[in-house]
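Omission of a single protein chain aside, the complex is shown with its protein chains in their original locations.
Should a chain be cited, it is by its letter among A and B, assigned in written order, with residues numbered from 1 in that chain.
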Amino acid sequence: MGKKKEKCRKKTLLQKTLDGTTPTLNNCISQKHKICMVSDFFYPNMGGVESHIYQLSQCLIERGHKVIIVTHAYGNRKGIRFLTKGLKVYYLPLKVMYNQSTATTIFHSLPLLRCIFVRECITIVHSHSSFSVLAHDALFHAKTMGLHTVFTDHSLFGFADVSSVLTNKLLTVSLCDTNHIICVSFTSKENTVLRGALNPEIVSVIPNAVDPTDFTPDPSRREDGKITIVVISRLVYRKGIDLLAGIIPKLCLKHPDLNFIIGGEGPKRLVIEEVREKYQLHERVRLLGALEHREVRNVLVQGHIFLNTSLTEAFCMAIVEGASCGLQVVSTKVGGIPEVLPEDLIILCEPTVKSLCEGLEMVIAKERAGNLLSPAAIHNRVKTLYTWRNVAKRTEKVYDRVAKEVVLTIDERLHRLMFSCGPVAGCIFAFLAVLDFLLLLLLKWLVPESYMDRAVDATGPHGLWRQWSLPRASPNGEQKSNYHLSHSSVELLNDASC
Amino acid sequence: KCAYRHPGVRWRKVLYEPQPFPDNYVDERFLEELRKNIYVRRYRYWSVVFESGLVAQQLACVSVFVVLWWYMDRGLLTPHWLFGTGLLLSTVGYVAYDLVDGGLGRHQSGRTRWADLKSAIVFVLFTYGFSPLLKTLTESISTDTIYAMSFLMLLAHLVFFEYSTHMAVASSSLSLSVAIFASVCLASRLPGSLHAFATVTCAIEVFALWPLLLRRLKSHVPQGYVAVSLLVSVASVAVALSVTVVGGVLLALLLLCISLLCPYLLICLQLHKDNIHGPWDEAEITEDLSRFLR
């Protein structure tokens, strides 16, 4: 009787799993991963990729995964650090070559990366940004070591000039045997699929997110009787600063109550300064220089209109931040920008001075007539659109999918390299893959995995962070907190063994 | 693909609303904004030949200059004769330069004939005064080095010459200076200081003044330009033949190749062009934004 009952229960369970229709069950099965995020770009460097990695890692930790980050040393910041929630960051001592990207010989990072992957028991290596050399190196080594790989592309590339032809070739080689690729917008997906000659089925679109609590509107900070346009971007050619330099005098001469606030630094600052000089607009065009992340909100809320003049953009977090602060957004219609905000929250213009001026004047007229949406209304619309929790949930699905796939063995990988990356580059990189494999064998012989201590977990399902809060979390320098954590973690180990 | 088809729900290319499709969903409209070869220009053969003529032309000029130098080196040509002919041709060219556009360019620049004459006299006097110095300038350098250097400099002149106004590597000042440098090098190997003076003036006429006249001819009297180009090319081949037969034949082939074969190749290869464009391309700023600054 009892036996029968058990059998019955077993059967229903089996059916449930076979159907796979019950989403709750699927969620329960969803395993916990040990993820290593790799990129050259991480704090203290500031930018979209950096905050993406940080926020995504924090949300994944929240969901019970183990996450570590690997990046290169930034000046004095080298070695191993812990951030909030026990997020461990390895700052590897690698030479920086250009634009915070490391120099590569392809092989020299293998010993350290292998050591990290082994001691942290990594199952998935997630690289970020196609500009990052370290990210590509890590992908290459992870594949040699037989780990699952995911790559997130944050930028768009053209196809016309020589430099993009070369980088696209490298991307093809790097991605041809990567398990899954994540892009931040549909345009970015199309671009990456073309650049990497990929199967679009293995490319997922997961947008960036913005922390809505960081960007809340505050209309009282606006100047009465004036209309303020805010621009926050790096002052470089790709951000269309030349267009901005054309818009400023045209609109300022027409509307005496118009002010500009420009936040950001870069080589094109000179152009803006020249325009300001020539038209005597010192009081109406304020240049704030480089802004820290926490200052951005305070600048944004002073404005009525957020202007973005980018010439190319994969996702553009800036316009979401602007909208989240309750500003009416005016932007150029390039790259993935049309996908980001609903039509009534954004005015899209062609990337010309004329079109942007028309768009801005329309908004100015609306503002004068009081026809614009209220900041609070815009904020409420935007705040649910892009959240990091959602990003983490969708990324987790990618990890689940990837974990089920098999990693190519060395001969399959060579085959893939030689037949999908062109005859010359394919053969060269197949050769390099063989060398990498041999180097790995040598390392396995020199330093067997049994000689490496497994790292004490701070995050993850059995992480120590959850069980033990820091005794003294010093707010100003997380530099020192790692000692405490190591300290406390070892104490915990004692408790466990006793 | 079809497994994800939801009846009645159409996929939209937007990120701001949740859609009932997986993140790696590929719609039929994927890559629909992909465009190919939208900026390809259709070339007409003869117009390409017309434009590329300037390259052949400059090559011909360089070879004429080298042959004239060789004549002087061998004593077949006296410096007086070279200078005299040069002066005569320059005067003719000077008059032609103004006639071609009916004095419009002169009117615009506001430069007087007196100023032209003054600079010409100053230049001639200076070159004449310094020519003995040119003679001894490179005595300590071996002749082979001089020849090799002249060759490289003339090559650089050809590479950096401003064949059209929107070339990336072109630099008219650089190409002129390397040509003058080459002429000074060659002049220093001639027997007398008067020879050196004649060679340097000749170089100025060939490399600085002639291209100016030619460019104006090209824009105002295309037929005249074609005729003059043909004349110079034929003359260059003729003088080269008088030195060495092989050299002359090679030069003739090279000129033909540059002005006839290369344009043909360009047009043939256009068929194989495969340029992809789409929304991810960096937008180009087409307006002239400098007016806001000046």
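We take it that a contact is a pair of C-beta atoms (placed from the backbone, for glycine too) under 8 Å apart; a residue touches a chain by one contact, two chains touch by 3 or more.
We take it that contacts and distances are computed from a predicted model.
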What is the protein name, per UniProt, of the chain that does not appear here: "RNA polymerase I-specific transcription initiation factor RRN3", "Origin recognition complex subunit", "Phosphatidylinositol glycan anchor biosynthesis, class H" or "Large ribosomal subunit protein bL27m"?
"Phosphatidylinositol glycan anchor biosynthesis, class H"
Neighbours of the unshown chain, displayed set only, are A
Given A:Lys32, A:Lys78, A:Lys226 or A:Arg394, the residue that touches the chain left out of view is A:Lys78
With the missing chain put back, one of A:Met46, A:Val96 or A:Leu112 would touch it. Which one?
A:Leu112
Tell me where the left-out chain touches chain A, residue by residue.
78-80, 90, 92-93, 111-112, 115-116, 119, 447-448, 450-453, 455, 474, 480, 482-484, 486-487, 490-491, 493-494
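The rule is short, and it goes like this: only the chains that are shown with their structure count from here on.
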Using Cα averages as centroids, what's the distance between chain A and chain B in whole Å?
48
Seen from chain A, its contact residues with chain B in the complex are 156-160, 180, 185-188, 190-191, 193-194, 200-207, 238, 240, 242-243, 245-246, 249-250, 271, 274-275, 278, 311-312, 314-315, 332, 334-336, 338-342, 351-354, 385-386, 394, 397-398
Seen from chain B, its contact residues with chain A in the complex are 13-17, 22-24, 26, 30-31, 33-34, 275-287, 289, 292-293
